[in-house]
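With one protein chain withheld, the remaining protein chains of the complex are depicted in position.
Moving on, here comes chain A:
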Amino acid sequence: MSKVIETSHLCRYFGEGELLVKALDDVSIDVEEGEFSAIIGPSGSGKSTLLHLIGGLDKPTHGEVILAGTNIESMTRSALSNFRRDHIGFVFQAYNLIPVLSTIENIEYVMLMQGVPSSERRKRVFEMLDILGLDGLGGRRPAQLSGGQQQRVAVARAMVSRPNIILADEPTANLDSKTGISLLDMMKDLNVRHGMTFIFSTHDQKIMDRARRLIHLRDGLVELDEQRKEFAA
């Protein structure tokens, strides 16, 4: 398995002097292709900060993030945007979707940015709608979808451009238990069947139960990096 993410002595500090907050302090982790991992820890432990740094949404105070062999530190804002567009899929807690676009338009958003031809776009979108059980909802706007359906659309959007990795920040936080399980099972299935790499930031037990690797964070430090034996090949 090749490494899709390498972080080396990653630090992210906010503020300065007495008000300095070390959100992440010297975190070095590697993520291999096809992983289904969760970054866990209490609130304020640095989960979202780590996920944002891995995704190139923020730049570290010190250290390096190497994504698919590229050090993101050296990239311009525009190059970083292109990199995110082409290599990373994001799923956030809620309000993921662009409200004025339909389900289909939301799913094809990234592909439109990539300049994927119309016929290819449509093919992939309908494939995703089918896989994620969203048939018949293509024309609806986000406000006309349930929370679970919206998250599935967000997953579809994240996956449809075939990124190297999907980063999900508390994807089940606003879903009821049943919908959350359904969504996670679907993501797990995609991971198994298509070999997609998923990294979650969460404190949802349902995600932890399904993750093959748990990265425990506390006060910005990696407390434990645990490979789950029950998932060993």
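In this section, contacts are C-beta pairs under 8 Å (C-beta built on N, C-alpha and C of every residue); 3 or more make two chains touch, one makes a residue touch a chain; residues count from 1.
By definition in this document, contacts and distances are computed from a predicted model.
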Should one name the undisplayed chain from "Mono/diheme cytochrome c family protein", "Ion-translocating oxidoreductase complex subunit B", "CidA/LrgA family protein" or "Putative ABC transporter, permease protein" using UniProt, the answer is "Putative ABC transporter, permease protein"
By the document's definition of touch, the residue of A:Ser78, A:Ser119 or A:Gln205 touching the omitted chain is A:Ser78
Taking the entire complex into account, which one of A:Cys11, A:Ile66, A:Leu101 or A:Met208 touches the absent chain?
-> A:Leu101
Since one chain isn't shown, list which residues of chain A touch it in the complete complex.
-> 49, 52, 55, 57-58, 77-78, 81-82, 84-86, 89-90, 92, 94-96, 98-101, 105, 109-110, 112-114, 157-158, 169
